[in-house]
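A short write-up of the structure that comes next.
Note that this complex is displayed minus one protein chain, with the remaining chains in position.
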Amino acid sequence: MSAPVVRRTGLVALVLALAAAPFLVDEYAIQTMSRILVFGLLAMSVNLLTGVTGLPTLGQSAYFGVGAYTAAIVSTSVTDVGIAQLLLAGALTAAVALPTGWVAVRARGVAFLMITLAIGEIAYSAAVRWKDVTRGTDGYSGIPAVVPLPGMPSLQLDGLVYYWVLAVFLVLFVLVRLLVASPFGLALRGIRDNEARMRAIGYPTTGYALAGYCVAGALAGMAGSLYVSVQRFVSPGDAGFEIAALALLAVIIGGVGSMWGACVGAAVVIVTRDYLGGYVAGRAPLLLGILFVAAVYLLPRGIAGVRARWPARERAEARA
Amino acid sequence: MGVLEWFDDNLVSMVDGVAFGLLLFTLAVGLSLVFGMMDVLNLAHGTLYLVGAYTAYSLSDGSLLGLAAALVVGLLVGGLGGVVLAGMTQPLANRGHLDQAVLTLGVSFIVADVLASTYGAEVLPADPPSALRGSVSILGHTYPVYRLVFIGVAAALALVVWALFERSSLGALVRATVADREMVRALGVDTRVVLVAVFAFGAALAALGGVFGAPILGPGPGVDETVLVLSLVVVVVGGLGSVSGALLGALLIGQVQTLGVAVVPEYAPFLLFGTMLVVLAVRPAGLVSLTNRQTA
Partner (left out) sequence: MTAVLELAQVSRHFGTLRAVSDVTLQVRAGSRHAVIGPNGAGKSTLFALVAGSLRATGGRVLFEGADVTTVPEPRRARAGIAKTFQHSSLFLSATLLENVLLAMQQRAGRSRRLLRPATAHADLVERAHVRLADVGLGDRPLATAGTLSHGERRQLEVAVALATDPRLLLLDEPAAGMSAAETAALTDLVRSLPPSVTVMLIEHDLDVVFELADTVTVLHLGEHLMTGTPEAVRASSEVQTAYLGAADTTELFPGARP
C-alpha cells in the first residue's frame, strides 16, 4: 500500500475510534478525552504562533482564560447555546489579542517570549483581582449544561458533551489546516524562516504576524469556551503560567510545526498529568518537569519527527 | 492635594519601591547578561531566588552570623546551580530558545516540587536578624530597619556590579562577547568559559537576592514564578545584556509594583503591562540597547 493510502486509512480508523469512544471507556476516561481535545486546540494555537510563524509563546493561556470566562459569563447571563458561546468567546478573545499582540509582535524570539509570559501573568492577575467579573479565586461555578445548537436539548451526559467537543474540534482542526496551507499560511512560514527576505519582497511582516497572533488568540479562546462546557467551572489558574507551559510542552513533544503532532503532544501531557499524576500522590509537577527535560533531550524533533514543514514537500514525499 | 503632601503620603511606598527595585536588579542582571550573551532563556532563574530564600529560612537563627552563613551557602549553591544549568543548556546551543526555555522550565518544575515537598506548601516567614529588626522614624514615617539596610547593601552591590561590568576590562570582555561572540572567539578567548562564568555569576546573584530578599518576598510555592516574570519584564524593559539597563528597568518596575499598586490598586495587574507597552512603544529594544539588531 502506498503512503497516502496508509495515511488515509489510519485517519479514518482514528476518527471512527474517536467516535466510538463513549461506548468503549468509562466516565473519567471520556472526560479526560474531552479535556485532551480541548487542550489539543490550545496546543494548536501555540503551534500556529511557535511552529508556523516562528514566535515562541508562553502566553496563550491568557486567551484561553479570556475565552473560558467569556463563555462562563455568557452561559449564566445570556444563553446556554454552545455555538453562541463559542463564537462570542472567539470574537472577544480576538479583540483582546489585537492590542496585546500589537505590543508583542514588535519583538522577536526571546523578547517576544518574555512579553507573552508577562501577558499570561497579567491575565492571571486580572482573573484573581476582578472579583466582580470573574469571582476571583473562588472560581466561576454554576455553569449550566451546554445546548450545542439552538433547539437541541442540553447535554447532561459526559459522552454527549464529548461529541459536541469532538465535532467542534474536527471542524476547527480542518480550518486550521486549510489556513496553514493557504497563501497566508505560506507567508507566516516565510516570516518564520527569513523575515528579512519577506520584507524585501514586499510583505509588511509585522501586520501579518499580528494577524496570525489574533487568529491564534481566537483559537485559544474557543478552546477555553469548550473547556467551560466540559468542566462547568473556571478559575484563575486556567489562565495561568502552568497551562501555557504545558501547551508549549505539548507542541515540543509533538514536533514543532506539526498540527497533528501538537494534538498528540496534548494527549501525552494530559494523560501524564491527570492519570500518572494520580499515581504519584499529587507530585504531578515533578513528573511533568521530568517529561519536559526528557522531551528536550530525547525527542529533538518531536513525535512527528519534524522541525518545520512546508506543504508542497509533504505532498511530494507522499507521492514518492 | 499639593505635590509635597502627595509625596509625604506615598513616601513609604516609594522607598519600598526602591527596595523592591534593587531586589529586582540583583535578580534581573544575571538574567539579562545570560540572555544577552548566550541567547539562553533560563526560566529556572526564579527557582534560584527560591533556593536562596529557603536557605535564608533554614540557616537564619536571628543572629548576623546566621545571615552570613546563609549568604555563603546561598552563593555557593546558586553558583553551582548556574554551572549545572550552563552545562545542561550547552548541548542545546544550536537548537534555539524554545528548547532551552522548555528544558529550564522542566528543571524549575522539578526543583520547585522538591522544595515544596521538603518545606511544605505555605509561604514561610523569613525574619531578618534580631539586630536588624524593628523600625526607625524618618521624616515622620516609621520604616523597617531591615529594608533600609537592604537598600544600602543592594545599592552597594549594584554599584560593584555596574563598575565590574561597565568599567573594568573584564566587563569589556563580557560586553564584547554579548555583542559579537565570534569575534571574541577569534581573539583567542575561550568564550565557553566566559559564558559559564557569567551564568554562574548571575545565578549566584539571584540566590543572593533570595537570601537578602527573603524578609521582603518570602519563600513559598509560586514565588519562583512571580520572580521569574518580574525579572523577565525588567530585562525586556531594560534591554538585553546591559547592566545599566537592568538597573533602570528594575527601579522603574519596582516603583510601578509598589507605588503604582498603592496609588491605583484597581489597575494593579495592568500597570505592569502598561509600563512595558509604553517603554517598548518608544524604545523597542529596551531602555538601553547593547546588541544592535535593529537596522531600519
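When the chains are written out, they are named A and B in that same order, and each has its own residue count from 1.
The rule we apply is simple: a contact is a pair of C-beta atoms (placed from the backbone, for glycine too) under 8 Å apart; a residue touches a chain by one contact, two chains touch by 3 or more.
What you are looking at is a predicted structure, and each value in this text was computed from that prediction instead of being measured.
S.K.: From the listed residues A:Gly10, A:Gly142, A:Pro204 or A:Gly305, report the one that touches the chain absent from this view.
M.R.: The missing chain is touched by A:Pro204.
S.K.: Of A:Ala181, A:Val271 or A:Ile290, which residue touches the hidden chain?
M.R.: Answering carefully, the residue with contact to the hidden chain is A:Ala181.
S.K.: Could you please point out the chain A residues that touch the chain left off the display?
M.R.: On the chain A side, contact with the omitted chain comes from 178-179, 181-187, 189-190, 193-194, 196-205, 208, 307-308, 310-313, 315-316.
The rule we apply is simple: only the chains that are shown with their structure count from here on.
S.K.: How many angstrom lie between the centres of chain A and chain B, each centre taken as the mean Cα position?
M.R.: The separation of the two C-alpha centroids amounts to 32 Å.
S.K.: Show me the residue ranges of chain B that touch chain A in the complex, using the header's touch definition.
M.R.: 35, 39, 41, 91-92, 95, 97-99, 101-103, 105-114, 117, 225, 228-229, 232-233, 235-236, 240, 266, 268-270, 272-273, 276-277, 280-281, 284
S.K.: What residues of chain A sit close enough to touch chain B in their complex?
M.R.: Within the complex, chain A touches chain B at residues 50, 56, 58, 100, 103, 106-107, 109-111, 113-115, 117-119, 121-122, 125-126, 129, 241, 245, 248-249, 252, 256, 283, 285-286, 288-293, 295-297, 300.
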